[in-house]
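The complex appears here minus one protein chain, its other protein chains still in place.
Labels for the chains are A, B and C, by order of writing; each one numbers its residues from 1.
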Amino acid sequence: MSTPLLELRKVTKIFGGKRDYTVALDDMTLVLEEYFPKIIAVVGESGSGKTTTGMLLLGFYGPTMGQVLFRGRPLHELKGAELFRFRREVQAVFQDPFAVYNPFYKVDNLLSIPIKNFKLARSKAEARELMEDALERVGLRPEETLGRYPHQLSGGQRQRIAVARALLLKPKFLITDEPVSMVDASLRSTILKSLRALNQEFGVPILYITHDLTTAYHISDYIIILYHGSVMEAGNVDSIIRKPNHPYTKLLVSSIPWPDPDLPWGGTEEMIQKSQVAFKAITGCKFAPRCPYKMDICETKAPELFMPERDRVVACYLYRDHTVLPREELSSVFAQA
Amino acid sequence: MSEPVLQVKNLKVYYYVEAGAVKAVDDVSFTLDFGVKMGLVGESGSGKSTMAFALMRMIKPPGKIESGQMILDGIDLLKLSEEKMRQTRLRKLAMIPQGAMNALNPVMRIDKQLIDGMLDHGVIMSKEEREARVAQLLEMVDLPPKVAKMYPHELSGGMQQRVTVAQSISMEPDVIIADEPTSALDVVIQRQVMETINRLQQRLGLSIILIGHDMGLMAQSVDRLAVMYAGKMMEIGETHAMFRDPLHPYTRLLIESLPVLENKGVFSGIPGITPSLLNPPEGCVFHTRCPKAWNLCQEATPEFVEIKPGRWVACHLHTA
Amino acid sequence: MRIPLSYVFKRIGFLVAVLFTAATINFLIPKLAPRDPVQELVNQKIASGGLTSQGAAEFRDSLRKLYGLDKPLWQQYLTYIWNTMRFDLGYSIVNYPVRVDFIIGQTVFWTLGFVGTSTILAFLIGTVVGALVGWSKTSKWFSWLMPPLAAFSAVPAFIIALVLIYFLAFKLHAFPLRGGYSATIVKDWSSTEFLLDVAHHAILPALSMLLVSIGGWSLGMRSMMVTVEGQDYITFAEAKGLKGSRIFFRYALRNTLLPQVTSLAMQLGLIVSGASLVETMFSYPGIGNRLGAAIAALDYPVIYGIVFFLVVGIAVATLVVDLLYPLLDPRISYSGG
Partner (left out) sequence: MQRGQGFKGFLNYIRRNPAFGGGLLILLLLLLFSTVAGYFVPKEGAYPLFTTPKQKPSAEHPFGTDSVGRDLLPTLIYGTRMTLSIGMIAGCIGLGVGTVLGFMTGYFGGLFDTIVKFFVDVLMTIPSFLLLITISASVPNPEEMSVIQMALILSLVSWVQPTRAIRAQVLSMRERAFVMMAKLSGMSGMEIIIKELMPNLLPYLAISLAGAVNGGVLGSLGLQTLGIGNLREPSLGMTIYWLRYYNAFLQGYWWWIIEPVIVIAAIFIAFLLISIGLDEFANPRTRRTV
């Protein structure tokens, strides 16, 4: 088996000091292959560790325990040419379509600097052509966008330029952190469509980080549900959204506000009431304090990843009769069609 | 049909900037009936937040309420003195703010913040009565009594938002304006807060204007829906009818662009960008992005008319 | 609210570090300088004819012994730190054998009186004025106060003192020109006449400090007020239909006080430095004037002693403000430091 492009190996990330700390990510292993042109959604509420996962993979945070590897080498050891290759091959689209722009420069910089640094063009004219081509692909007119300052464009336009940047760079892997959550509803689908195109036409694998189950369902092939830094459920997105197994996923899915007055919020009243309980660091299942199906074992020992079906795993003792998938092999469920 | 509790007629709110007047709310009219939850939905720049502050009469310079009427219980709010308007807030017209995190005074305990609104509206209470009232308010929004002695930063986002909900019902107002009360919250918490608001609405017989951008949330929680675009009212109607048969092309496109279970992988958006409110397009403000636009749309602004009982729309397709 | 002990210990630890650094600087700088105060003093005595060359050598040796200068450097350092810890700051050279701590004891209360009073007054007046000017609902009339106050805040107090002395003391004879009390009066702290005389003498120095500080406090307060007025909790307070006075005092003022108190802690050093120069201008019998006199006479033990004493005073005052701060701000995180 070849070395994976990116890998989280038994990574734990803790923020804060000795007494006042939060476990953002708890013993997570995730293998992301180079030629696996699928979209994996990482879904969770705030504090679930989904953004931390992205930041770790991009090398912006270091792990507290475990390793983050790029082509088999720990990220923090990368220097010179290796680091350069990592930056070239792993790219990102962030949430805030304003903050990614340095207010001092025109929006062109977001496209022209990587072209220059990664030597994607031999001449100014060629660079310009690349930029214009990428902008047109995301439905922007270059003459209306290039040469402007970020504040002169709308949020939707700015975010589309950020996606154009990813299109232009055609990275080996793209991490998108809530790319549409700060964009108006009418413009979201344009951005999602561009991401989908990047994935399907150029075969770029995407990690789609979001709190929004509906867009995750629509754009991705696989899904990982995180809760307080631990995987609750993972696997094929269709099966999981249509028939959630884990009580937490059930709660999430039933809380989706579908834009259809005839499809009201489902009745999981008891869980809804309970989920007000504040989270406490515990040894067992993280969801136990909120879980209506809680058993004694849930509080003492965190559940393994049980495999009720070939294309999904669920970390819940309700499924303990099924085979156990070792945590390190989480990514293998994504290989199942 | 029930009695209208709030009537807004031809309201105009402009912001005066160097380059001219930004028409944030431009000739908007609607009626809110007693005991009804109405959603006011719009994207950024549609004027929905300006609408909220206009209703509270809290537009700050360079903004100004140009003209119009806002009649609450038969009284035109725009004709009230500053002091009378202050007394109207909370007592008759309360607000649930966006982002409760920043809306609570960080250095004041929750009980003090819950009670001071009542004190400034002339409610006289003994110490015991205050404590009882605070406990009662907290109970109504499903918060434990110990929250009273806590500071805002000790509460989670959902709990903070519940505190602002408790605050808004403390004087049992006629109308509550909820300005994107759950936009900063996770889906589960969002649902809890919305369900709390719904329960209170039924228990206290409140009329609510829920301002937001999320059609999904609207579908789940309101009786009537009003759609705004670029400072103008596009369509108003009963929620079911609006989703089943949207009359305005904007409403239709907005609904269609939202993902549902059945249309996985279909990404249909509204082409183009929202127009500048400084120089809105001639004619219908939506014609630049409307797939059904015809020559009349560029020339004449469509009237906002009631085409069947309770259903209003501003579109030449239906009125011309 | 209770202040955790760990926070207190942390602040005290920092205080010790400050004092240790200050003592070390005090010890090291004279050693680094190619200057021999003892020899200079001996030369002075010879020049004034008070010593023969034979006596000079003996006098010099005895002085060296007295100041411990005959011992190795590290021993001198340890002795110095030990003595400093016991607040034994040595003897004045010029007024030998007067002890430095005696000099400090004689002067410190004068300084404490006039600096303390003027600082508290300025802080209160400045804060109120700044709050009123910054609050958009108060009369525009207040904003006319700002330019003159701001101008005064820029100019050093001892420069303003010069003008006050000339006009109010010399020209109008409204106040005494110099000193802490009249030479003709009996120094008796229990007599009203003496106390009034002291107050009369303190007014001009205090006024110089006041004019400068009021402007500074009100400038800071005004800009904080403008910032706070833009906060959501003010908007929501208005939406609650609160009375203007309650919003002003309980919501706006209460929140602006926090940064104002922080800046009081930061400004203490500047205030004391400024007051030292003002005392010199008025020949006020305080510690600053004594420092000026010591500098003029090159009385090094007195200079270093007074400087060290002032550093201790300021560091302790800062500590007190630091420890009181959490009482004002419930959000403070103690663990962060």
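In this section, a contact is a pair of C-beta atoms (placed from the backbone, for glycine too) under 8 Å apart; a residue touches a chain by one contact, two chains touch by 3 or more.
Please read these numbers as outputs of a predicted model, since none were measured by experiment.
A.B. asks: Going by the touch rule at the top, give the shown chains the omitted chain contacts.
C.D. replies: Taken over the complete structure, the missing chain's partners among displayed chains are A, C.
A.B. asks: Looking beyond the chains shown, say which of C:92, C:111, C:127 or C:153 touches the absent one.
C.D. replies: C:153
A.B. asks: For the chain that's not shown, point to the residue among C:8, C:177, C:203 or C:323 touching it.
C.D. replies: Considering the complete complex, C:177 is the one touching the chain left out.
A.B. asks: With respect to the chain omitted from the figure, which of A:10, A:76, A:124 or A:151 is a touching residue?
C.D. replies: Of these options, the touching residue for the absent chain is A:151.
A.B. asks: For the chain that got dropped from the picture, name the residues of chain C it touches.
C.D. replies: 14, 17-18, 21-22, 25-26, 29-30, 32-35, 134, 146-147, 150-151, 153-156, 158-159, 162-163, 165-166, 169-170, 177, 222-223, 226-227, 230, 266, 268-270, 272-273, 276-277, 280-281, 291-292, 295-296, 298, 300, 303-304, 307, 310-311, 314-315, 318
A.B. asks: Counting contacts across the full complex, list the positions on chain A that touch the omitted chain.
C.D. replies: For chain A, the residues touching the absent chain are 58, 60, 84, 87-88, 91-92, 94, 96, 99-105, 110, 113-114, 117-118, 149, 151.
As a working rule, only the chains that are shown with their structure count from here on.
A.B. asks: With one step meaning two chains touch, work out the least steps from chain B to chain C.
C.D. replies: Minimum number of steps from chain B to chain C: 1.
A.B. asks: By number of C-beta pairs in contact, which two chains lead?
C.D. replies: A-B
A.B. asks: Starting from the Cα centroid of chain A, hunt down the chain whose centroid lies farthest away.
C.D. replies: In terms of C-alpha centroids, the chain at the greatest distance from chain A is C.
A.B. asks: Just the number, please: Cα centre separation of chain A and chain C in whole Å.
C.D. replies: Taking the mean C-alpha position of each chain, the two centres sit 56 Å apart.
A.B. asks: Can you compute the centre-to-centre distance for chain A and chain B, using the mean CA position of each chain? Integer Å is fine.
C.D. replies: Chain A and chain B have C-alpha centres separated by 32 Å.
A.B. asks: Chain B touches which residues of chain A in the complex?
C.D. replies: On the chain A side, the touching residues are 45-46, 139, 154-157, 184-190, 192-193, 196, 211-215, 217-219, 238, 241-242, 251-252, 255-265, 272-273, 275-276, 278.
A.B. asks: Note which residues of chain B are touching chain A in the complex, please.
C.D. replies: 43-44, 142, 156-159, 186-192, 195, 213-220, 239-240, 243, 253-255, 257-261, 264-271, 273-274
A.B. asks: In the complex of these two chains, what residues of chain C are touching chain B?
C.D. replies: 231-233, 235-243, 246, 250-251, 254-255, 258, 328-331
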